[in-house]
Each structure stands twice: as structure tokens, then as C-alpha cells.
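Here's the structure, in C-alpha cells; my notes come after.
Rest of the complex left out; these chains stay put.
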Amino acid sequence: MPRVAVVRFPGSNCDLDTLRAAEGVGADAYLVWHRDTDLRDADVVILPGGFSYGDYLRSGAIARFSPIMQAVQRHAAAGGPVLGICNGFQILCEADLLPGALLRNAGLSFVSKPVDVIVERPDTAFTCDYDSDCRLRLPVAHGDGRFVAAPDTLRMLEAEGRVVLRYVAATERSPFQPNPNGSANHIAGICNADGNVVGIMPHPERAADRLLGLTGGSGFFTSMVTLHQDS
Amino acid sequence: MVAGAVTDAVSLTGEPAVTPALVREHSLNEMEYARIVELLGRTPTFTELGVFSALWSEHCSYKHSRPVLKTFPTTGPHVVQGPGENAGVLRLPEGWAVAFKIESHNHPSAVEPYQGAATGVGGILRDVFTMGARPVALLNSLRFGPLEEPRNRYLFAGVVRGVGDYGNCVGVPTLGGEVNFAPGYSGNPLVNAMCVGLLRENELIRAAAQGVGNVLLVVGARTGRDGIHGASFASEELSEKSEARRPQVQVGDPFTEKLLLEASLELITSGLIVAIQDMGAAGLTSSSAEMAARGGVGVEIDTSLVPTREPDMTPYEILLSESQERMLIVAEPHRLPEIQSVCIRWELTATPIGHVTDDGVFRVRHDGQTVVAIPGQRLVDDCPVYLPEAKEGEEARSRRATVDPGAPVVDLEGALEMLLDHPNIASKRWVYEQYDSTVQASTVLPPGSDAGVIRVPGARFGLAMTIDCNSRLVSLDPYEGGKAAVAEAARNLACTGARPLGLTDCLNFGNPERPEVFFQFRESARGISDACRVFGTPVTGGNVSFYNESPRGAIDPTPTIGMVGLLSRVEDRVGSHFDSARDEVFIIGETSGILGGSAYWAEVCDFVGGDPPAVDLEAELQLQRFLVAAAEQRMLRSAHDCSEGGLAVTLAEAAMGGPYVPGSLGACLDLTGYAPDVPVDGVLYGEDGARAVVTCAPLQITRLIALANEHGVPVFHAGRVESAGTLELQVGAHLFSWSTDALRRIYSEAIPRRMQHTAVDRMAGE
Amino acid sequence: MTFRVHVRVMPREGLLDPQGQAVEHALSALGFEEAGAVRIGRAIELDVAAASRDEAETRARQMCDKLLANPVTEDYLLEVEED
């Protein structure tokens, strides 16, 4: 079973949810404190959602300087899988592990609701259990989820197929605006050039249980296990 | 007779002399001041005057409400902690317990909606985690004047953002609430926040100072000049003058709150501390004095040790500051190093500022001088209690006596559209989408159903919660309105399949010194009590907010009820929207057709008045029991209670479906035999209680009817759910037909349409 | 004529500024111990068409009072620049 380190910043608030979802698929998951400098032989690192430092100044701006982030950088540089969820995605962008930035939602309000996304990259450590172009319904809950990047960066992301998740309209009669935050190209998640670092705005850990009404998120966790067993 | 001074204390140089004018400015009357002098055996010092002013304010002392609150039933086999602590606690299965409490932040929100609401949420979270409980859900009840006025839109937008930003950052899901608009709240909005927490019953901690020599520590934010006199400010009417007396606005810091939450729970579960109390209204003064009184001990505090945000703060200011995100802790001295290390890990400071004493005196020193020395128990106990005159107002009486509201402005079919477009009935999605409702990954029924439901990881049971009050009913008939609020809350829980356990109340009223206001207060409390006795749901705590008046007059009386309920098996929970086509539709309960106090009269006939239907508590209880039993036996596909807007609104809401389903369902129903003697408007829009619309699979029809008969609840088989999006309703000779997609558009656009240009109303904060 | 107006809207003195506090803390953790008294507010820039600099300033001030700053919690500072 993979060893999954969930990094806990002082203002993380999805750390335990994420830990539980990882444990739910049998992973050997544990919390790592942001002041630690060692990931304790993690196979996979997850930066969970929350408000790492209150998200004061900019989301993720202060967290990127936490001591543990150097270890995360090394882990990523060595090809180790890293997943940033929501605030984790914001931190990965601030830390330059992913391109672009996540700005205030275009509607200016926090938005908490389920959205539909399609999986466009089913070959990362976190999406290999999904079929290509499959649709998922996942909750989002964020104030700063509008992905922006310079025009050539965006072109590169598209050309290299680095959009992992994209917001889509559910059906013809859908009650949803496909894009909850005004993200460029409806981007909900991206990965780095090597595909080992993934950042997504929706919360798969809140959609991994029938009782909670949504189950589409569990693939993110089972994928880690699948990949680990294959390697 | 004036005895000799108990102990001495001095005013500091530069502090004003205590004169009658100064006493009045501190909102203390002559009798109260005389009592202070008698109690001390001397003139109070300036700082002592501030302390009395805060602790003897209505907000802290409950001087106009205590005798009435004493009449609430507060006991029961599952009550672990009743009123008197930061939050009430009820026993749950499997070693768990639930701590919950509601609190108002009305006046601060009227002045600064964003920060007022945010700090309200912060305060109620602290009340719950100081009990050793982890907050697992928030709810809120909000009232504003009509959205046609820009100021009301500004307040509404700011409050919702403030509530959301704070809870979202701390990471506690908002599971429900209510929002209501009526002219009486223009100028005096209501912001009531409720928090629900979970704890292992054996980890409960109480806020009583104990152990002479034990140390007092402040943990968390530094003390600034914010909110000085907030408690007395909250105890007066809002007027032009209050603009000037307005205390410095308190700014919330949810990140520090989150750190405090984690540090406090760690300190409590590791057994490192003796007691803990948050610093809410009247800050250090009330937290330390109340903790001492609860423990029957004295305390000595040195205010010069308190970490301050600004230089040169006086003991008066330090004692009365309402800076947020601070805790007071009592601990044994040898635990200090361990406590410090927990706090440091959470980036907080813990500073010793005093200790527990054996002489029962509340003593404060500053730079070596004693500035406060008051017999502690008497400081809390000797506050005068008033039992004001109560008399029903003429206006309420004559409104209630009216039987003819005047002509409706649209026909019966159009009335449903009009009601669904009214912000009081319309979808509150605009509000709850700004609140994180799924963090903690435990939300089983999110906002949008009759009650919120969460699961508890590792446990079998589920916890349901709701917050309710129909203030129109209370204003017309406070006794029946009080009963109705409890009944509605209990019914909402029961519709999800949960058995009501107990409640917390937030009693929002005008000036209690006016007889018609005190009548509303006393009578609605009596209604609440009676309902609680019948339902077996004790009151475990609450909050009173008086003086909710603006130059335009008093608010509608609003005794908000926050209630929790238990699902023995969480997976049995029932949603409130129709589930699938071909399910069978039943109406449970009887309709008298009385339209007094209804939304139909208020909105469609433009008349607030009439005599509302009396609340039949026995019928309510039978309905609750039936709903819970039906859920436990897994008979129900949906259950939705009837309240504002009556049966027509209930059916429309159920058919339109939840906020995120791809399309609406419909239904084909025949109500002809249901209430044959009742006029059609009464059948559609009457607001009798003890009713619900439920659906079941076709195979369950006989079982469901048998179960209803067994529980003695009237049951009527009305028809079935259809996949076509039409709601068809036959009532005698009348056939009504609505497109549910069209209704859904009206229902979901009503509030966003009115809030389109909030930025124009004033861009508040970032 | 068009004037460029720069507005700084800052949290009123004495009010808690959690953002400023967090940033101050972060700066010192990053080795910028010489930084202190950090306050964070909003910077607003806008063009104002007016006949004179004075008129531009008067109008901008009205915009601040009515909309751009919250008088309960914020103070503002204006600068007008000829374009």
C-alpha cells in the first residue's frame, strides 16, 4: 500500500477529510506538520484544502514558505506524485510547482456547490482509474478559484494536454453554469510537464461516499493505490 | 445601612471622578448605583463602575428575562448539561454527546454587517469548543427589512458574506438556517448564529474556576480597544445617538480562531487545564467574574500583564475590551510549560495574568495598584431583577381580530407564483452557496432540505439540526407563535427521520420596559415551554436579545428555535424533494383552512393579520412519531413539512426538486376528498401545523396507511409523482396546473434577481 | 480632461488588521526582521473626467464617501494625477 503524506498547515481544514478518504482505499496515510522537514518516506504527498495561513494576502502565498515545502519540492523534482486540492492547488501555484495563479472568483463570492467536470488526463497518479473524458460530479468550495495564466502558458497547457479536469455543463437542462469561477478555458485542474504534480479546485475527498450523495471522487484515491501496485 | 468597605480600591490618576452623570452614562440607574455602593461599602472606582456597567447590562445579567427563563423545562434523561454553561450538552449513542448553542449579534451587524456577522459566528464557535466539543456544523437565522431598500440589500449581502467567510475559513460546514424579510427589521436586522459540536461525553469540560493558587492565562489575540462597552451597547435601542456611542468595531480573524480551536481542544483532551472560557461580551470582565462565581472562588488579575495591541491601555479598557479570538484558561501552575508548548505549536501565546484566590473577591491590579475589589459572588448575584409589566398591544389585538383581509391581487393559480417569488419563501440558494456546506466530509443532507443532517465518522447514528421561527405568527399571537416555532423545528427534524432531542433559543425582542413587548416575550416563552413539555425536548441554553428597536419602532418578536435531533441509523435519512416518478403522494395531517397570519394574506392580499390556527401539540407529536417510524422502517422516499405558503408551496417545492437535479418532476393529484368543507384558498394556502407531504414507492402504500393509522395521524392518498414537469391539482371543481420548470425558475431567481447590483448599495470591504 | 486618481483605503487606526498581522509575521519569518507596523488595505485606481483637478478631486472624494470606502472601518487617501 502507498504511503500517503497529508500535509497539515495551521489553517488546513480538509486535512482530516483527505486523510480519511486515503485510509478508506487502504492507503497508509498520515499527517505531516508544516514545520516538519521530512515527509517520512512518502510515496504520495497531498496538500489538502483549507486556509493555510488564513489565506491572508493571497491564497497559499505564505504557506509556500513553510519548512515542509522544501521536502515537497524535492519529492516532486524526483518524480514523486503530489496532489494539491483547492488551497493545496493554490499553494502549488504560489510555489511554482504549477504554472499560473488562482484569483478571486469572477462572481466575487465564495462558491460552494457541486459541479460537473470531465477528466481529460487519465494517466496521472491520481486519475489513472478514470476513463478518458469521463464526467464526474464533485463539490467545489472556494473564493479564489479562477485559474489564470499568461496566454502562451495557457496555449502550452492545452497543447501539452496538461488540463486534468475541466468544468462542463451537466446536461442540456442543467441547472449549472459550467464554470463556477470564471477560470480560463474552464480549467478545474492541471498538472506539471511530467504529470506527477496535479492541482485541482474540486474536492474529491468530499465525494467518496454513497452516504454523502456523491461518489465520483473516490477514483483520485484508488488511482494512487492502483499506480503503487503497478510499480 | 452602609457597612464598612469590603476592601479598598483606587481610581487611577487621570481617570474621571464617579459622578451621577458618569453613572448614567454607564447605563446604570439610581437604584442600581445605590446597590453598588451598599455592596462595596464605598464609592466604586472608575474601573469598578465599568465592571458593574458591563456585568449588570441586560446582555450579561438577563435582568429583565431571568424569571421568565426559569420557567423553561431544562431537564431530561439525556441532558448532560443544561443552561448555565457556554453551551448545552445532550447525550448521544455510542459515548458521544452534542454541544450546541445559539447567540445573537444584532447590534454589531446593524453597524457593520460584515464584521458584525463574522464575529457573531466566531463567538458561537468558541462557546461550543470551550466545552471540549469539536464544532461540526453552523446554522444561522437572519432577518432584514424588505430587499426593495438599498440599505437592506447592503446589510443582507454583508451579513451573508461575513457569516460565510468566517465559518468557511475555520472549516465548519453551514448546514442550514433561515432568512426572512419584513418591514419591522428595517434599521434593526437580526443575526442569530448557532453552532453544533460533538464530543466524547467523558471529555466534557466546564467553565468553573477551581483550585486556589491556580493560574489564569489569556490565550489568543492581543487585547485592543475594540468593542468597549459592547455589552451595554447591545442593551439599548439603536438611535441617532447610538451612532456616536458606537463602540470601536470588532474585527474577526478566523485564522486565529482556527488556531484557538485546535489548541483548546488539544489542551482539553490532554487534561492539561482545569477550566476554559471564551471572552465574549464584556471580555475579560465577564469571563473571569463568571468563572470565579461558578467555582465559588475569588480571582486576582493584573491587567498590566495582559498583552495589548496598543500602548497605554488602561485597566478599564483592558477589562472591557471585546477583542475577538481570546480565551481565558485556569490551570495548575506546574502545567504551564506543557500548555505553553501546545500554544506555541499553534502559533499562539499563553500569558499568565492572575490566579485563583480563596477570599471570594474579584480583584484587579494594575501597575501595583488595586483598581477593582468586589465581592465576586455578589457581583454576579446581586444584579437587580425586574419583572416588567406585560400587556398585549392594541395593534396586535385589532390585527388578530380582522377576518376579512381584502381582495387578493391575483387569482389562486397566480398566487403560487407570487408566493414562490417572495424572498421569504423563495430558494435561499443565493445565501447557502456562499457557505461551505460540505467541509468535514460529513454532510448527508446539505442546506435545501427541511433540516441539515450529518454523519459522525465511525458511528452509526446521524445528527439532524434546524433553526426556525415564524415571527408573523408570534406578532399576532405570541403564545401560539412560540408553540409554532418549536413545533415547526421539531417537524423539520422529523421529516428527515430524526427524533427531536432538545433545543436552544434566541429570544429577539424590542424594549422589555414596554408592556406590549414584555407581553410578547413572556407569552412566547410560555408557548415554547408548553411545546417543549409535550415533545420532551428540554431547553439546554439560549440567549436573549432585547432593545431591538430603531427609530422606526420595535422588530417583530422573534424567538428563534435551534433544535437538534437523532437518527438512529444515518442512512435512513429522508430528503424533502420527490425522488422518482410513480412514487405515491400522501398528505399527512388535517387542514382547517384558517388563513389568519398566512403568507397568502400577507403577500397576496397585502394584509398582515387575522387569527392564526392554534397549534395542536398532541397532533404535532403524533406526526413526529409517525415520520420517525416511517423513516426507520424505510417506507419514505421523501417527506416535506407544510409551513409558510401552505400545502401548495409544499407540493411545489417537493416537485421542483433539489437545487442541483437536472430537471423538475411533476405530480398529478386530486385533493377533492381531502378537506371537502374547506374553501379552495384555505386548502391551498392555509398554514395549519402538524402536516407533511410524504411519498413512498407503490408497493408501500398499504404499509404506510397502516402505520399512519397506528399513530393516529390522518392520511390522505393524493396521487402520484409524474416525470412530466407539470403539477396538476384537482380541488373539487377547480383544476390547477403549473409547469414545475417555470415555478422553479421563479423560485430560484427571486433572490438573485433582487441582489443583482449589490455593489451599488455599497462595496463593503474587500 | 481626464485625471488618474489613486485611492488608498486603509483599515482605520486601532482596528485589528489580521491580514497585516499575518504578513508581518511572514516577513519576519522570511528574514525581513526590519519590517513592522504592516497594514493592508485596498488600492483603487480610476480615471475621472473633469474640467479641473479640483473638480476631479471633489468628485473622487464623493465616490469614496459613497462607495469606495466603508466609513465605519476604513480611512482613505486620495491622489490626483494629470493624465
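A few points about this structure:
Letters are used for the chains, namely A, B and C, taken in the order the chains are written, and counting of residues starts over at 1 for each.
Note that a contact is a pair of C-beta atoms (placed from the backbone, for glycine too) under 8 Å apart; a residue touches a chain by one contact, two chains touch by 3 or more.
Computed from a prediction, not measured in an experiment: that's the story for all the values here.
This file describes a complex whose protein chains occur as A x1, B x1, C x2.
One rule holds for everything that comes next: only the chains that are shown with their structure count from here on.
Taken chain by chain, the contacts link every pair, so each chain touches all the others. Of the two chain pairs examined here, A-B and B-C, the one linked by more C-beta pairs in contact is A-B.
Separating the CA-averaged centres of subunit B and subunit C is a span of 37 Å. Chain contacts: subunit A has residues 53-54, 56 touching two or more partner chains.
Multi-chain contact residues of subunit C (touching two or more other chains): 18, 22. On subunit B, the positions that touch subunit A within their shared complex are 161, 164-165, 168-171, 253-256, 258-259, 262, 346-347, 432-444, 455, 457, 570-571, 659-663, 748.
Only residues 10-11, 13-14, 16-17, 20-21, 49-51, 53-56, 109-114, 139, 141, 143, 170-171, 173-176, 203, 205-206, 208-209, 211-213 of subunit A touch subunit B when the two sit together in their complex.
Taken together, the subunit B residues at the contact with subunit C in this complex read 111-112, 115, 221, 224-226, 248-253, 255-256, 309-310, 323-324, 760, 762-766.
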